[in-house]
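The complex is shown incomplete by one protein chain, all other protein chains being positioned as in the whole.
Order of writing sets the labels: A and B. Residues in every chain begin at 1.
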Amino acid sequence: MTSDLIQKYMVRFYIAMFFLYLFGPLILMGVTAFNTPTFPTAIPIDELTMKWFSVLANDKDMIKGIKNSLWIGLGVVCLAVPIGLAAALLMSQVHKKAQSIYYMIVVSPLLTPGVILGISTLVFWDRLGVWVDADYNSVFYSGIFLSVIGQSTFISAYCMLIFLSRLQRFDRTQEEAALDLGATNVQVFWKILIPFLRPAIGSAAFLAFLTSFENYNTTLFTIQAESTLTTVLAGKVRLGTNPSLSALAVVIVGITLVGAVMHEIYRRREMRREALAAEAAKRAADIADKGMAPV
Amino acid sequence: MSSGVDLEHVTIRFGDFTAVDDANLAIRKGEFFSFLGPSGCGKTTILRAVSGFNEPTEGTIRINGSDMRGIGPNKRPTALIFQNLALFPLMSVADNIAFGLEVEGVKYVERRRRAEELLDLIALSGQGDKMVSELSGGQKQRVAIARALAVEPEVLLLDEPLSALDLKLRQHMRSELRNIQQRVGITFIYITHDQGEALTMSDRIAVMSAGVIEQVGDGSTIYNEPETAFVASFVGENNPFYGKVVKVEGEYAQIQNKFGLLRGRNTQDMNVGDAAILFVRPEALSLVEGNDTTPAENIIESTILAEEFEGPSIHIHMEGDTEKRISFSVSNEGKGTHLKVGDTAKICFNVDRAIVLPEGDLADE
Partner (left out) sequence: MSDFLSVFLAVVLALLVAPMLQKNTDTVWANLRQITFVKKNGVLVSTYLLGAVFIWVGLMIVAPQLYMVDFSFRDGAIGGNPDAYTLKNYSYLIFGRDSDENLFNLLHLQIFLKTILASVGVTLLAFLLCYPIAYYLAQSTKGGTTRLFLIALILPFWVNEILRAFAFRILFGSSGVINVTLMGMGILDEPIDFIKADVAMYAGLSYAYILLMVFPIYNAIESLDHNQIEAARDLGSPWWRIHYRVVIPYAKPGIASGCTMVFMLSAGALAVPQILGGPSSLWFTQIIYDWFFTGGDWSRGSAYAFVLLFSCIIFVLAVMKFFKVNLGELAK
């Protein structure tokens, strides 16, 4: 009995340590955002201040980086979501023998280090630019464009996996039923398939944007003369820094927390609604099947 | 008026596998026609070929006399009711029913009106705004039928639509389906492995086995006049007795069996020497009581292996000439059977209630 108890406490202790490891550094960083010293310092606390937030708001590099990151994120959503969707839809139609090769190729970007995706995109488009004798201001040398392409290479694969898992639950006979009722293939696509995939499109877009926004390894190579939030941040951190970065982290964590809580509330409500619908269906079934009116 | 659906030498192969082998059929307009057979016999393949989801490898399918080759499922005058119904879960009941009209470009008000009409027909008036998930199994069934009827098909194809329902509801839906068919007056082609369904609903039935149509006929013909050993054993209970034909005489043939000489009707022109199976339905078998020796033929003497008491009747199983037991029932006359397991008993049957068919594969139990 006692050994069980000891084991239980050890497990608890371990979990506590694990989450301390997970959150400790972030909490300390949060503290530095409100502390006065110019070098991010958590202890001792000199005096609480909000000045690092205004430093952050006035940091032109950072603001420009954020703007670029937003544009790139948008571009990636517009590119990676349709590509991921097409790749997922094609998966079931590829000939059986080619399927494993197809799968291998399309998931390979997930198993390739980000720096390599960035490098290959950079050298490839640079070469294309030379080949078509493009102007130096053209897209072939545009950091924003290359970053969208480079990031989409692997983010499309994420999107594809999201769509694949949703498609697994898709009842293919629905497509046949629609066809049978006279729908054209295009109508089946827009009226049956896309409505079914809508939640997946939402999460794929969300994930694509987030991944793009956070990306560093690929972007560092493709961005060249431009900058994104992550490259600006990395530059600042490497060159020594001030707590306005901590302030940024606090802002991000704040947004995240709100998002997570909202997501959880939404989920709970969905679950409750589903439970209600199931309940209603059960009741309807009981009533309808027992006293069924003859036609 | 030309006939409803014609199959002319229809063969469907998937690679090396022949799913349907040279099917020939003429399904009449307005007929309730069933394909009956065990799973994997090719009946669903035929249905999908009629609806246009796969093309016959050889042969022709005609609907109203016109060749359907190359015409997609969305252009054929057929509507299919899927085994799992395939209702659209993200649409309301009315939107489901009106889907066929929606893709045709019919205006909202008009298709809503049509949907309401059909909801009346299936006794779900005023429930058009519900979601499909809020309906019971039987209601979903009826919505699927309404959805298919909305496109005014000339042929309605039903792929075991009742198999997901429980027994009571299934029996109710049988009469309801038959009812709807008589009201709308279009051709119904029904696929089932449940002979009860086929026999109660259909005008005519095609019994299929391993890709081949074994027999086509109405319910009583299929049951009383089976043409092959498979049909005899698949539709209803039947007791097979294997043997060789030893005598052909008028309408009857006699076979030599482990139990002696057995005689039955010879509907398939069997000749002396042919390998045959004589089939006797359980209801045609009766016990030979006491020392009654009047019928000198068609007497089987065997060991009782089991007795099952079931209230109004008592089922008796006796050792047969193969591993399959001879089964029949006697009605409960209030005094038990005075037979015990292990006893030997005599049973007999009337010549006209036995049928001699060419030897062939029996249906799996």
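Some points to look at:
The rule we apply is simple: contacts are C-beta pairs under 8 Å (C-beta built on N, C-alpha and C of every residue); 3 or more make two chains touch, one makes a residue touch a chain.
Just so you know, these numbers come straight off a predicted model, no measurement behind them.
For the chain that does not appear, the touching partners among the shown chains are A.
Within the complete assembly, A:11 is the residue of A:11, A:57 or A:265 that touches the hidden chain.
Residue positions on subunit A in contact with the hidden chain: 11, 14-15, 18-19, 21-26, 28-29, 32, 39-44, 71, 75, 78-79, 82-83, 85-87, 89-90, 93, 100, 103-117, 119-127, 137-139, 142, 144-145, 148-149, 152-153, 156-157, 161, 184-186, 188-189, 210, 214, 216-217, 220-221, 229-230, 233-234, 237-238, 241, 245-246, 248-249, 252-253, 256-257, 259-260, 264, in rising order.
In this section, only the chains that are shown with their structure count from here on.
Between the Cα centres of subunit A and subunit B there is a gap of 54 Å.
By the touch rule above, subunit B contacts subunit A in their complex via residues 51-53, 72-75, 78-80, 82-84, 86-88, 90, 99-100, 102-104, 121-123, 131, 133-139, 142, 147-148, 150-151, 169, 172, 176, 179-180.
Within the complex formed with subunit B, the subunit A residues making contact are 171, 173-174, 176-184, 187, 191-192, 195-196, 277-278, 280-281, 284-286, 288-289, 292-295.
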